[in-house]
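All protein chains of the complex are present and in place, except for one that has been dropped.
So, chain A:
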Amino acid sequence: MKPPPFDYHAPTSVREAVEVLAEVGAHGKVLAGGQSLIPLLNMRLAAPGHLVDINRVAGLGEIETDATGVRVGALARHAAVERSAAASLAQPLLGQALKQVAHSVIRNRGTVVGSLVHADPAAELPAVLALLGGSVRLASVSGEREVAAADFFTGPMESAIRTGELAVSAFFPAWDGGTAFVEVARRHGDYAMAGVAAAVRLDDDLRVTAARVACVSVGPAPVVVDITEACGNQSVASVDWGAVVAAVQERIEPEADIHATADYRRHLTGVLVERAVKAAADV
């Protein structure tokens, strides 16, 4: 459990970082919090020739908040975002999701942006970004580009980031409604067997006017389903949950692994959709 040999780079600016990344090309790997990458190296499942450690890069730790949403810098740790009162106010779903990401020791090191780039289909933050229609900002020697969540998560552990690019921040838009994240994991802090993030908007008569869910661990990437129609403009108490659950279950593609059957994941997602939407509607 020792990594294979690699060259180590510790750039101190974004400019320097993208230059190194450009130089080393496909042999380079960015090291952020290391909570996912270091185990892969130690188990020799990854063998990059060059490790570009961005922890000394200035200006990447910021968490910027305004009425439109939260922009999280590449070095903002899970814990910092979780504890940011301003971020919680601007987008409560971030904190709701982060509480369920791993354990505090891992959240102290792991980064939100790293989690997005890592693109684990069982991870919470990609689902949050996808549900809210957020985006990731990528920098390279040829400039910056902003990629929408819908285009960013391309498969299990696969994102739209290109060789030579550094993700510098992610933007989580605000939502003028309720949100919730519910999941069932085998143990406290584990990746979920199934989980659902929900964003719901009600009118003055408490009828559902907009509702979307994002499901984790039931597809190659977060599965976002707009269930506004399935909710049938009803109040949460009178929604036909069978129809809502069916609408979601139609879209997911759960697979079996050693922790849960596909069947169970499908069922569980259905249960969690109802729970998440109810929690987001605060009833």
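As a working rule, contacts are C-beta pairs under 8 Å (C-beta built on N, C-alpha and C of every residue); 3 or more make two chains touch, one makes a residue touch a chain; residues count from 1.
Rule of thumb we're sticking to: contacts and distances are computed from a predicted model.
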Name per UniProt, for the chain absent here [options: "ABC-type quaternary amine transporter", "Iron-sulfur cluster-binding protein", "Cytochrome c3 family protein" or "Dehydrogenase/oxidase"]: "Dehydrogenase/oxidase"
Candidate in contact with the missing chain, chosen from A:Val57, A:Val72, A:Val184 or A:Val200: A:Val184
Where the missing chain touches chain A, by residue: 1-5, 39, 43-44, 103, 184, 186-190, 193, 258-261, 263-264, 267-268, 271-272
